[in-house]
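The structure's right below; bear with me while I get my questions together.
One chain of protein is taken out of this complex; the other chains stay put.
Here the chain labels run A, B and C in written order, and each chain numbers its own residues starting at 1.
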């Protein structure tokens, strides 16, 4: 099966009897082979969620994907279908911190992601040489309060020219405007250096140190127009004590940020994350 | 649905195309409603595993269970089917340590388990009053090397008389013979106080302290004729340092043992654990 | 040494050169034997913290404790000194939930705490029999908005009559007034069922479920006049997924609450927790 590409559908909609059987039956009747099928029911809201991955029998995967979408609509389901043969192209937004930058690129080169990085955009020139050393185009787009609108317009032109389908904010120290998010219209994954919803906004490690918490965290989430409020994909924490200074928290937090962001990116690219409302269902 | 009992099937056998569809279709066609369906494929050995839980349409759940078993055989699957309406009866085997004993009984009384405890059997009389205080029959069955065969025969009589369907070794400090396991013929869950396969046999905390490990563990597994070698259901660890004496490890280990054993018992009673070879598939 | 009682001093004050040597020298010159000495410096605020535990040479430990206090004042240190021979008496405040109640009492009976429980106070009668079964006095003190002042006055009378030196709010579902805390004037340890400062106030598991977090937490802290804002002693988290309902979070949270509260109580009773500002130094 390693040589066969698969189709992956993410479905959700009002729960009703027989959905599992009807989806599996549709694929089976057309000669497909289901590799994974994972369901979830929100019992309270009576919503059905499913991720199903299969090897289609026919060569024309695009036609099968279109046919499945039409079928899912008849079940009252919202659906998206991806092919494992398509590797989405992404852009990394960075500032000066380089830990998530190196980590994501090294994982990509090690084959951990079902997608590719097309370019790096930064409001600082610091990582230009490193990006180019990895063979990635680097775009320095300075941002000030006065120039933000123009800078975002330039960022959007770069993303479109490169055919970028997702953005990762790898410790990018700027807030993207609602207008940017709307015009881009594709997933933007951010890493926030706290256990959200605790310590939103700036300097979360300083806030954590002042509050005297015994664990610090990191949260990967989809960026939305409300800062640090988007659907959470992954979180983790690490233990700290009174012995740890803010600088220690920052150092320990770097490892957390790398792991949490990389896990979120991997799941996203494997089409394991389904967003509904301000929450996610992660079929891991 | 809270008022309806469900059927839960655990299947496994040679993988082939269409198994998900055929199982789901069989249930759907008979008017059943699938609540959960979770699959796994061992890609290397080409084995298909499934846990499926559904609300049968008809009142006669026992007949539906029988019919499903016959159907599963036609798919080449080994299968067992349980009804959530049946609460299996279990026995606790204990010695002197009481932490898992209290923990399991309090969780049972709090409604955490899909089964019941029928009696307590111990080679020491220490916990007799506590067991009876919880309303449980207590049987003191002393065991020595010389009397072991007779003691096990007595234990088997007690289990049969009480209709016991599973045994939990809640820090029972005796090894059950191969003969006992065979004659009982039902699941026996043991908690071993190490991260198996490290530190098998006696005094694992002493062994861990001597080796200078930085984490200690606990392992819940089905007992088999080879000591500490049965299929692992759940494991967990906790961090220790050079500051911890063997007594500290024992104290910290008690919390681990309670959590790990309780989780294994909960999964077992919810029919989430499928044994194959010396491994488990846990549909959590 | 097991037979000797020890003195334990917790010191803090402005940092200056030679504090470690002067404290150790004072004890050594009087024939004492230091078992543990643990220091911490807040580099930013230039505060020195120390926990030192020693076996005094003389029989009159009370006199040695007084002398040490006088000495510490000459170093500019705030200090408290406890003797391991004194086992403080505590009260458990509970409502209907019984998991922390059973857990704390069973740990106490297993010898895990360097203190004792004197009585149980509850706004509900549910746990009366269980408390008395453990040999503990049980006081039913109903609380309504209208009767709160009188109820708190009665609680204070009970605490004073029993010589209670610390209170544990073991899932007590009432807020203690500022007046109560001031009049009691002793440590009150609370368990909050979230990873503070996230999800303060009521129904934290419901809040966590709505936000879609991937970890839930529990926090043990000293109660202060600001709700859920006191110095944090211990925190921990456990992983959850979209599959977990609010009821699942409540069940999983019970284990967290037990472990986190018990750890905080153990550290408190071993005089390992030093409060300054709204933070703690925990000498574990």
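Definition applied: contacts are C-beta pairs under 8 Å (C-beta built on N, C-alpha and C of every residue); 3 or more make two chains touch, one makes a residue touch a chain.
Being a predicted model, the structure only gives us computed values, none of them experimental.
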Chain not shown, its touching partners among those shown: A, B, C
Omitted-chain contact residue, chosen from B:85, B:149 or B:215: B:215
Touch with the omitted chain, as defined above, among A:112, A:126 or A:229: A:112
Candidates B:7, B:52, B:176 or B:196 - the one touching the absent chain: B:196
Contact with the hidden chain (one of A:15, A:229 or A:255): A:255
Touching residues (missing chain, whole complex) on chain A: 98-99, 102, 106, 110, 112, 133, 251, 254-255, 259
Sites on chain B contacted by the missing partner chain, in the whole complex: 40, 43-44, 49, 195-199, 211-215, 217, 231-237, 241-243, 245, 278-282, 284
Residues of chain C in contact with the chain not shown: 1, 17-18, 20-22, 24-25, 27-29, 33-39, 41, 43
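Heads up, the rule we're going with is that only the chains that are shown with their structure count from here on.
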Chain A on chain B, rotation in degrees - Cα superposition, rounded to nearest 5: 180
Distance-maximising chain from chain A - centres being C-alpha averages: C
Cα-centroid distance, chain A relative to chain C, in whole angstrom: 41
Where chain B and chain C are represented by their mean Cα positions, the distance between them in whole Å: 36
